[in-house]
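Reading through the structure tokens given below for one structure.
Missing here is one protein chain; the remaining ones are kept as they sit in the complex.
The letters A and B name the chains in turn, as written, and every chain counts its residues from 1.
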Amino acid sequence: MVTRRLFTKTAAGAAAGMILTACGPKRLYEAPRDKLKARIAEMERKYKEEGKDVKVSDAGPAQGVHFAYALDISRCIGCRRCVYACVAENNQSRDPQIQWIRVLSMEKDRGVDFSHANAYYHPAEVPEEGHFYIPVSCQQCENPPCTKVCPTGATWAEKDGIVVIDYDWCIGCRYCMAACPYGARHFNWTEPGLPAGELNPNTHYLGNRPRSKGVVEKCTFCIQRTRAGRYPACVEVCPVGARKFGNVLDPESEIRYIIEHKRVLVLKEELNTVPRFFYFYAT
Amino acid sequence: MPHKKLVDSIRLFSSFARGSAGLILRGNRAYWIWLAFLAALIVSGALAWSRQLQIGLGLTAMRDQVSWGFYIGNFTFLVGVAAAAVVLVIPAYIYNWKPIREIVIYGELLATSAIAMCLMFVLVDIGRPDRFWHLIPPFGHLNFPRSVLAWDVLVLNLYFGVNFIVGTHILYRAFHGKSYIKRLVVPLVLLSIPMAVGIHTVTAFLYNGLASRPYWNSSILAPQFLASAFCSGPAILLVVLQLLGRFTRFEIQDAAIWKIAELMAYAMFLNLFLHGAEAFKEFYSGTQHLLFTRYWYFGVNGHYTLVPYAWSAVALNVAAFVLFISPSGRRNVITLNLGCLATYAGCYLEKGMGLIIPGLTPDTLGEIYEYYPTATELRVAAGIFAVGFLLFTLMLKVAVPISLGEFTGRKESSVGVFAGR
Partner (left out) sequence: MHSTRSITATALFGLSGLALLAAADGAKTPSAAGPERVEVPPPPFSDGIFPCSNCHAGMTPDRQRRELTAMHTDIVLKHDETHRWCLDCHDADNRDFLHLASGERVPFDESYRVCGQCHGEKYRDWRAGVHGRRTGSWNGAQSYLLCAHCHNPHQPRFHALAPKPAPRPPRRQIK
């Protein structure tokens, strides 16, 4: 029986809940445009107070765009220039060292075999005899195991295919890191160490803006560049042109050409993550 | 008049509170030494945690390659301990076995303390504890039903609530010399049975559902969790009940203790069988997934950190099973307690470190980083255990006198202490 007391109590509770949710900080996921702009202005202000003069872009996904990446493993020589270009572009912590790209040296006579891979090779020159190289970073899966396990919904796949993280919402439980089959996610175990002179001021709210300790981060296909139409930093720096990037929905794109004319493969396909990061052999 | 009733309730509660405070502050030397020991661990843990809050989780040995470790291992083990209350509830309420009836309450208090420790372990493990409220709707957003962790948050807190409500209700009513309300308690207690199975199944699913970790991605994980839970929880309880029998006027029937030990033996058998089945599958199929099991039992590529723990766990579990499967083993007080210790230690090793670390080593890209906890982790974990034990101790300090009828707020007794109405 609904008494007046019961009704008043319930209404008060609901109102309090709504007020708290409306006033309190919320996720950036599907934030309405005007609120988003305000939040980003707030972000820029806070960064400035910390001495980090950055611009934070709020570029959203474009219509008819679904990004894909292709990496030519007949060309990669394991020089790691992509790793360091990424670190510089995306404001990754130098100390402790975070690198979103991990280049694995594999033995030619074993083929692609992670249990015999080595990320710590350091010969005088590359490529080494009898080895080939597979760089691994976030595969931007279409069926991402990481987004479904996040308990707070702090990570999700955007409409253009990029899997992003809301650094202000992540509680650092690292369940997504356990779920990722590619070791693509990285955690800020302490406060990131980024020398002021090396800060890249062109950032995106879901991408390379400065992070704090206790949150997870990963490759975002250089969202601050790609949503402005540019190639990711790794694509541009690769000296042998092993990295290709584009819109898989565009029939004229390099990616579609590769899919059509080269044979692409993905890593750990049996896990059904459907990566948008292809590996292929151009020769 | 409602006004008078409210005043009466407050008066009664304050007499209960004052009485409880009196009980807690009175004890023999052993009691105070125990409390001092726990306090020391708590202070040490608090200091270690505050440093961890300042500097970050980098103070632990966890890194990207092994991103979960000691804290989550302890969490997993303690969820099992909490689920074990059901080992008492089933014979007591389903089979209406009187000797166990009186001690169900202690199982519930244990479950409450265990869940409290679980929640603390999660709090110290997340990178941003200040943001834990992000999990709580309507302030935050709980990714239910997609995230198994969201399910875990719900069922653990629900189970905590059920055990807390039932335990405190029964005790408080007994304090008043009143019988507990059957209509409230019995459904909740019956609910706690599938819930106990539920919390540990959901926790198992946390690991089970990750295709990226072949060591965990095995259907056998949930049944194996339950089997090891049903031995490890009662192990603690048996020791505690014997201590209570020794240091207070509390009397526990031998039949109850022996029955619990017998149930533990069956659970341990299942645990060993399921481990054996898993080992067979890995070693016989001999795929690359064997690497993780290999790392745990034999080490890989010169990395042997966990091997001693693996075989200790096996030895302890087998010894416990052998001791408990024979009635004479259960009835002898020495072998009984040795068996409890062996069960607890064996399950702690194979459930805590033996589950988490091999699941993450080698990592997804084949790298081996050998994890073992740092001093910070050990201190924080010890502090959390101390808080849990302290809670349990203080609750028992009040519950036992209530159950013996020594601590009461009623004027005269007319009903048995734990009778239901």
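Details
Operating definition for what follows: contacts are C-beta pairs under 8 Å (C-beta built on N, C-alpha and C of every residue); 3 or more make two chains touch, one makes a residue touch a chain.
This one's a predicted model, so the numbers in the text were calculated from it and none came from an experiment.
When the missing chain is restored to the complex, the residue among A:49, A:252 or A:270 that touches it is A:252. Checked against the hidden chain, the listed residues A:60, A:123 or A:201 yield one contact partner: A:123.
Listed for chain B, the residues touching the missing chain in the whole complex are 55, 58-59, 61, 63-65, 369, 374. Taking the whole complex into account, chain A touches the unshown chain at residues 65, 77-81, 83-84, 96-97, 99, 102, 119-127, 189-190, 226, 229-231, 235-236, 238-241, 244-247, 250, 252-254, 257-258, 261-262, 282.
Rule of thumb we're sticking to: only the chains that are shown with their structure count from here on.
Residue ranges on chain B touching chain A, taken from their complex, read 55-58, 62-65, 67-68, 122, 125-129, 131-132, 134-135, 138-143, 146-150, 153, 206, 209-213, 288, 291, 360, 362-367. Partner chain B is touched in their complex by these residues of chain A: 17-18, 20-21, 24, 27, 96, 102, 104, 113-117, 119, 136, 145, 148-154, 169-175, 177-183, 185-191, 213-216, 271-272.
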